[in-house]
Every structure is written in structure tokens, then in C-alpha cells.
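Here you go, one structure.
The complex appears here minus one protein chain, its other protein chains still in place.
Let's turn to chain A:
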């Protein structure tokens, strides 16, 4: 794969952060949300750059309305950026999404961001009355509309997935000009091309080996170049599951039962994830290990993909909050400062 498209490397120093889907395990929703706000507050105090919250509409996840939880977090934090990860835009109304995040942006002093995506699961389609067969059209149109609203108001727009807008004022306006809107990519090449064509920053989900994502990054940069976007403005971020322990072996052993439980939501692991597969994933790149191992793995993403932001899903599988807090602390105090120094 041609590395010249990763030449932007070094233009942006690294931002580090965390993300959560609020998967609940056995913890009551009220407690889980309270823990998340407290963890976000800690992340802010410890100097992490971003927290991203996902959107799922299934009983095993507590977060379907991330903007509400981000608003709660904004009131107890000062610096940390407040993002979604991802907003399932295909089944939302871009006008309403913009209003919510513009409001969050004003409340938080300009810290709001959106990662728009198609989502890994599709349960929001029947819930909100959309046809899954149109998933691509829905995403394409709504993403363009959201970017248009972020760039201008009043908005005039016409399409197939939403009633037309005629000189419509969409208010309030965000404090940031414009509100940052990333495109989330799970592996579908068309999504990387779309992000590049639109000149939007791209977030790529990566769980094991980052090497196969080089193709997506190359598609992104070439599509952006083809559409005339300035390469110096293009940003790539990545994220995936993460657990940091004091020692390599200790981290692996402690995290395994929770991860195996978490991944049983995938059909191939419905009976749990075999330990040898887990160890193989870690060898391939899954971010589980000592601070140094996690540093090396994030730096590999940077070298291969030119990322300027990494976010780790730090609280999967119903781990006790003490375990989550400890891993988060190691990430904030022993991983992030080293990477920041190496890349500044």
C-alpha cells in the first residue's frame, strides 16, 4: 500500500480519549450512567482530550441518547471534547441532530463533536420506521444535509429521505465554526470514499490488526484529493476496545472473562470467546496489556494509518467500576503522556 498518502503524519499531534456504549452487564442503568459521568470527569481532570458516547437501541446498552449524557458531562468538565461515536444518522433527522449538538456546543464552550455513521447494528431502522434496503441512500443524503446545515443557515434543501427545507433557519448555531462532524467507518470501502469525497475527518473502528485499514485510509486520501480537498486539513482517528493493566499477563487474565462475555453478542462468539482466539487478537493488535504495550499498539496505528486521535472503549463487558477506573487511570497517566510527548 502506498504510504505517500500518510504523509500528513506529524502535522497533528496525538489526541487521546475514551469511548463507551454504556453496555450494562448487571449494573442498573442509573448507576451505569452515574459511573460514566464520574469517569468522564476524571478523564477531564487527568487531561484526556475526548470522550465519545455511542448510540444503540438494545436492552443490553444504556446509551441511546448520548447527547443527554454528554450534556450532563459538560456541566462537570472543563476541557475534554464531547463526541458521539457514532450517531446513527440514517435513522435520525439531521436538523434535530444539529440543534442538539449546537446546543451542547454552546453549553460546553465549544467542545461538541459528532461522529456520523451507519452503525454496526440496524435495530434503529424498524424502531424509527425506516427501510433497511435504503440504508445507503439514507446515510448519504442525511450526511450531506448535516454538513450543509453545519456550514450555513438558512438552509434550502431537497431530497428523498426527508421533507424539503426552504430557507429554513436552523438554530441555535454552534459556537465552533463549523461544528466538527466526522464520518465513522467500520470497514466498508464506500464509506471511506464518501468521507474523503466530502472532505470530512474519518474515524475508523479497528479491533485487532490495524494493517488492513491501510486500504481504507488510502481510499480516503485519494477520494479527498480527487474532490480537491486540501490534504493538510484531513484527519484520521481510530478506536477500539482497550484495557490497560499494571502487567501484561495480569491485564490479559483480568480482562478476559469480561471481554468474552461482551463479545458473546457476536454470532461467532455466542458461546463465549475462546481464550486462544483472545490471545491471538492481542498478538494481532487488540489493545490489552501493560501501559508500554498499549503505547506501542497505538503508535502502530499512527505509523500505519497516520492517525491524530485514538479513542479506546474502556468499559466493556460489565467490569466492576473499580476495574474500569484503574485501567482508565493507567491510560490517562502512563499511556497518554508518553504518546503525547513522542508525537508533539
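Note that a contact is a pair of C-beta atoms (placed from the backbone, for glycine too) under 8 Å apart; a residue touches a chain by one contact, two chains touch by 3 or more; residues count from 1.
We adopt the following convention: contacts and distances are computed from a predicted model.
A.B. asks: Which choice in "Carbohydrate ABC transporter membrane protein 1 (CUT1 family)", "Anti-sigma B factor RsbT", "Phenylalanine--tRNA ligase beta subunit" or "NADP oxidoreductase" gives the name that UniProt lists for the one chain left out?
C.D. replies: "NADP oxidoreductase"
A.B. asks: Just name the one of A:48, A:97 or A:219 that touches the chain not displayed here.
C.D. replies: From the options A:48, A:97 or A:219, the contact with the absent chain belongs to A:219.
A.B. asks: Looking beyond the chains shown, say which of A:120, A:323 or A:338 touches the absent one.
C.D. replies: Residue touching the absent chain, from the options given: A:120.
A.B. asks: Which is it among A:12, A:157 or A:269 that touches the chain not included here?
C.D. replies: In the full complex, the listed residue that touches the missing chain is A:269.
A.B. asks: Identify the residue among A:14, A:73, A:193 or A:237 that touches the chain left out of the display.
C.D. replies: Per the contact definition at the top, the residue touching the missing chain is A:193.
A.B. asks: Can you list, in ascending order, the chain A residues touching the missing chain?
C.D. replies: The list for chain A reads 1, 58, 120-123, 125-126, 132-133, 136, 187-190, 193, 208-209, 212, 215, 218-219, 222-223, 226, 265-271.
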